[in-house]
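Here it is, the structure in full.
Only a single protein chain was left out; the remaining protein chains are all shown in position.
Labels run A, B, C, D, E, F and G following the written order; every chain starts at residue 1.
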Amino acid sequence: MTHQIIIAGFGGQGIMLMGQLLAYAGMLEGKNVSWLPSYGPEMRGGTANCNVIISDEPVASPIVTEATAVMVMNRPSLDRFEGAVMRGGLLLVNSSLIDKKASRDDIEVCYIPANEIADQLGNSRVANMVMLGSYIAKTGAVSPAFVIESLRKALGPSKEHFITLNEEALKRGAECVKECVRR
Amino acid sequence: MTHQIIIAGFGGQGIMLMGQLLAYAGMLEGKNVSWLPSYGPEMRGGTANCNVIISDEPVASPIVTEATAVMVMNRPSLDRFEGAVMRGGLLLVNSSLIDKKASRDDIEVCYIPANEIADQLGNSRVANMVMLGSYIAKTGAVSPAFVIESLRKALGPSKEHFITLNEEALKRGAECVKECVRR
Amino acid sequence: MCMARVIFDEERCKGCELCTTVCPKGIVVMARDRMNSKGYHPATVIEMDKCIGCAFCARICPDVVIEVEK
Amino acid sequence: MCMARVIFDEERCKGCELCTTVCPKGIVVMARDRMNSKGYHPATVIEMDKCIGCAFCARICPDVVIEVEK
Amino acid sequence: MSKVLMKGNEAIAEAAIQAGCRYFFGYPITPQNEIPAYMAKRLPEVGGCFIQAESEVSAINMVYGAAGAGARVMTSSSSPGISLKQEGLSYIAGAELPCVVVNMVRGGPGLGGIQPAQSDYFQATKGGGHGDYHLVVLAPSTIQEAVDLVMEGFDIADQYRNPVMILGDGMLGQMMEPVEFRPLSSKRELPLKTWATTGYTGDRPRNIINSLFIDPQALEEHVKRIYQKYEEIKKNEVKVECYNCEDAEIIVAAYGTTARIVKSVIQKAKREGINVGLIRPITLWPFPTSTFEEWAQREHVKAFMSVEMSMGQMVEDVRLSVNGRKPVYFYGRTGGMVPEPNAILSEIKKVIGGVSR
Amino acid sequence: MSKVLMKGNEAIAEAAIQAGCRYFFGYPITPQNEIPAYMAKRLPEVGGCFIQAESEVSAINMVYGAAGAGARVMTSSSSPGISLKQEGLSYIAGAELPCVVVNMVRGGPGLGGIQPAQSDYFQATKGGGHGDYHLVVLAPSTIQEAVDLVMEGFDIADQYRNPVMILGDGMLGQMMEPVEFRPLSSKRELPLKTWATTGYTGDRPRNIINSLFIDPQALEEHVKRIYQKYEEIKKNEVKVECYNCEDAEIIVAAYGTTARIVKSVIQKAKREGINVGLIRPITLWPFPTSTFEEWAQREHVKAFMSVEMSMGQMVEDVRLSVNGRKPVYFYGRTGGMVPEPNAILSEIKKVIGGVSR
Amino acid sequence: MTKVFTRPKSLTDKPFHYCPGCTHGIVHRLVAEAIDELGIREKTIGVAPVGCAVFAYEYFNCDMQEAAHGRAPAVATGIKRVLPDRVVFTYQGDGDLAAIGTAEIVHAATRGENITVIFINNAIYGMTGGQMAPTTLIGQVTATTPYGRDPGKAGYPIRMSEMLATLEGSAYIERVSVHDIKHINQAKRAIKKAFETQLAGKGFSMVEVLSTCPTNWGMTPVEALKWLEQNMIPCYPLGVKKEGK
Partner (left out) sequence: MTKVFTRPKSLTDKPFHYCPGCTHGIVHRLVAEAIDELGIREKTIGVAPVGCAVFAYEYFNCDMQEAAHGRAPAVATGIKRVLPDRVVFTYQGDGDLAAIGTAEIVHAATRGENITVIFINNAIYGMTGGQMAPTTLIGQVTATTPYGRDPGKAGYPIRMSEMLATLEGSAYIERVSVHDIKHINQAKRAIKKAFETQLAGKGFSMVEVLSTCPTNWGMTPVEALKWLEQNMIPCYPLGVKKEGK
């Protein structure tokens, strides 16, 4: 099984971290993983995106051209990456910031109100974790426990209080995936 | 007919000029010519040498390895270049500064007291022209008139009084070549 | 009383807030209620009639957002 | 009276004449009568007994030709 | 040791430190900035020294000095910066100093762009500097391999007293993969650096680090001796991966990250019933010539195709190796564009169509 | 016009002036110092400008600026100095600026020596700088040819907006031969330099001299357009001399001064009844590939041999051209040593002995 | 009503790519205003650096050349020698001018090259993500001085204006700041004067502008202006450093 994931959004939305947590969790599960950011002048504001692969096989190309799943956190990302979902693949849309609907009918689409849920949790910056929770719940690509462990590594020991918040965000995201549309 | 000439001596003896005058004169005669100096750290004192080719054919390699004639103005040059004379070729030795005799017996050797003659002419710096006079007289490689014309070019118009001196030196050099030894 | 007016090319504004710090009349503020297409809350002027046309706001703006008339 | 002596490593001399210009006793001269193997007339001292061992000659010599004893 | 997830650039920096590199002289340039940043942080912790030089020219000459003083030393840069190091590299090769130089290639020529490219292949392998010399050029394809090659690179440099270049690209530098910092499998007997300028105390001859030989005969002898060393390197150090070559109708030549894309293509092609092989040179210099020669003699191999992120550079070495035995094709993207699997596959199909006609 | 006897370096400088070059930026280095000295003297006489730059890096960037301003401009150096110009050359090629760069090659690597060599062939022809680009490389064999090629070089540079390199060596620079400064035989229609930055007065679009294309797609398009130009150059500008190739058993490949020595060898061989040919590439890039291809197909040609003042560089292009049709041998001296006619001849005999066995 | 402040003609219409609050934009405008006021746009040729201002060729509405990193003064020299009656300026950052381009700026100055240099000192490498510049302050944390700049290891901040002022060829050198209106006005005057120096054929002119990099300093733009005033100016005293004949 190979998960080929694209995550995209604004610079400040924690896109890169989402991808790194996924990859790290995959590694902890003993999978082969890779994480590839887009880099360049886009870094200074604008959009950011990364590719993640989680696979039982060694990762050949780290570039995802036909994604098993795409997560888009803002509108320009939807426009740019909707087409990259492979037939039958999964598209997760941050419906808090994207009012548009997906146009493809050969893929599964979930609308996750990630920012709204994050705001409910009292911190809009965990919208990315909400989205990640949805993705994990939907695909089982990695276990949420490993994502949390990865997060603990990333944040360092001092930020333990954030962990609970993020756990909660993952959970709330997981709950959302009931509302998905399979066409 | 191809004249392949090596001229060698101390840095200050006018070696390079001798070669250039020969080449220039050759050119004025409508021949193909080339002049190739040795360059490098030797330039700073030490010995200097150059290769001249005067030929009816286009000049292929400007490097002289088997010389039709070699002129040596000092002792180290004799040691270094005696072997470069081709069998049957000509070696001109500045006997004023070189007390040693040539060792080869398959070539023609002329001993020219170039510095003595120059001193007699009142200017030891024309020893090179004496030597050149000998060479020209011996080989007929170029006409003395063209050498003088070349010299006029090289010195510029203001130095006309030098010309007479140099003409004289050429002439005196030419007279010496009677004393050559053919073995 | 001198009439003056400042015009913001809001699309160019990057919300850096430098202009708000130099207005002698304190009338330049950030429009928290709207965003331009780059995602920034643009600067704007409240109480335009207080503007003295000193152009301080324009002079400090790094993105040449502001024109001043007088 | 102080005894002093200068020794020239004549093979190293390049005949630059610098040493001849600094000797307070004027006893350093060029040996016009001989040449070293590099082709230079070496410097030398006439009237060594006048030497005061000031080492000026040695100190200005660019080729470390001169040793001084005292 | 357990694996950690690391950016290529940081993993390369850490590998250098684990290999005993304690000196780093560099100048910032995208996309390799994580290397100096990591070194600036880590080297003081291990008693080493990081200097941000005033330029790439200065950095490579600091490397010269430090290497000449006997240290393990590294510098890194990206394309324009590597061009500025060419004189220094020629000096380092000429003076036979060991060091590791990383080039995270970006699109060129000129200021170009900052996206990944492989258009510095010629510069790296043929000698961008003046004179007869070679760098040992190692081209990792994964971050793990980058780590391993950096560590081995220091050994190779020391063993042969020759600069080693790690030729990566922006993609390899920026991506993350799990890596393990493990001891090298092959232990080398490394010569003592008795030639280093550490102070002339009299217990050895005076040491001089130098590339000047004003007498041409001496210079020629010096160069020929270096070339004998190169023959040794050619004999001992060639590294290459052959993938799916048995029964392959066409063999693709690709290195570095491009080779990974080609592997994806090969898997895809397999599913379509097309047998494509890959020869992946890991050492670009010395080039795995004999591997190509051998496969070129197999009957099932109808053609070769070099796939590069350039306008066609390694393809010349492939052609030199195949030497007319089979046709050699080329497909490339450049300027920071990465070849797409589908495009590569359709090129392969075109070639197969052509040669089987 | 009548002939004058001139040093190669001075003749090259004069040729540039006669070709309309009015700007020269350089830095001293042996064995090409007569070029800047001549320019320093002559340029003020013709209303031009000579600057001794603070370094080769600066000199090549002054060339960039002057070329971008629309002038005919030249720089010259020798091996280490040319290495320092690599970044600048890549920029000039990337920004498509015409200029002429002279390299009077000396022995390397490193500081090396100052005697003639041909060991910068790779650097000149493959691209010592970063990224995909090429210089047009002209390799004169006589001073007359140097003069003619410098003059034509400026035209080629202007026609294709690409830097042109004159690749000579210390021998060519230091020797004297008769030369004639004659008008070029082939008149080219040169495009107006409407792209030059001369001031934006509004009668044309704003001009920008640049090699930055941050979007990889744009950079790729830019590079591909340059490569189309290179195809044109390959079609139009290849220059090569074939000498005594009819009936030759073995064909030697040699360029520049080495080719002259080979000619002497050929005459000598003829006297011994051995038929040796010479293919002398005059353009090293574009390389006269098809000439080699054609002769490689002749039955009487049993082998090729590249003779160079290097450890073997052009030989790769010969091999690529011959592509396995015939064996290709190499004989070279390096570090400032000049191949001796007798040694070349005996190598030739060895090869003939080998292939006719 | 008349326009009392409007976009200078010597800027194109293209929005700057600079980070919010980055004072590169202010300096761009001042340069453009000076060119406008002197009426020299048609004969001005600019040279862009490699640094955050790399796209300056898209912003200045005159002919432009994009130089290699640090080499703008050499490129400008090439242009000026070919076109001595044109006005040539470079726009360079502190990495560009004070690190890799040290030789080029020193020798343009000592040659008395009749060009104008706008030197943006923001104490950091902006474009490459915040590494130490030669002008980075002591103790300042950057990507390559993670423990703060330690002069014992990484050297001292370099005062280019003072250094170049020692050279006979430099005709006019002033250091200015843009952290408030008063200083912006002063900066404008200095920039104009620099161009005037060139127009008068007096030789090398340079204006060093203390500038902010909120992004890599890790501050808001407003904080950055304060930091500049409080930390940079004490290290880099403002004022005329050289004024010739």
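In this text, a residue touches a chain if its C-beta (ideal position, glycine included) is under 8 Å from a C-beta of that chain, and two chains touch if they have at least 3 such contacts.
Note that the structure is a prediction, hence the values are computed from the model and not measured.
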Worksheet entry | Selected from F:G8, F:P36 or F:P116 as touching the chain missing from the view | F:P36
Fill in: chain E, residues in touch with the chain not shown (by the definition above)
23, 25, 49, 51, 53-55, 57-59, 61-71, 73, 87-88, 91, 95, 197-202, 206-212
Worksheet item: Which chain D residues touch the hidden chain?
Response: 3-5, 11-12, 14-18, 21-22, 40, 53, 55-56, 58-64, 66-70
Worksheet entry | For chain F, residues in touch with the removed chain | 27-30, 33, 36-37, 40-41, 44, 49-52, 54-56, 80, 110-111
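Keep in mind that, in the parts below, only the chains that are shown with their structure count from here on.
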Worksheet item: Counting C-beta pairs in contact, does E-G beat F-G or the other way around?
Response: F-G
Item to complete: Report, in whole Å, the distance between the mean C-alpha point of chain B and the mean C-alpha point of chain C.
Response: 88
Item to complete: Provide the list of chain E residues touching at least two other chains, using ranges where the numbers run on.
Response: 30, 80, 110-111, 113-115, 214
Discussion item. Residues touching two or more other chains, restricted to chain B: which are they?
Written reply: 40-41
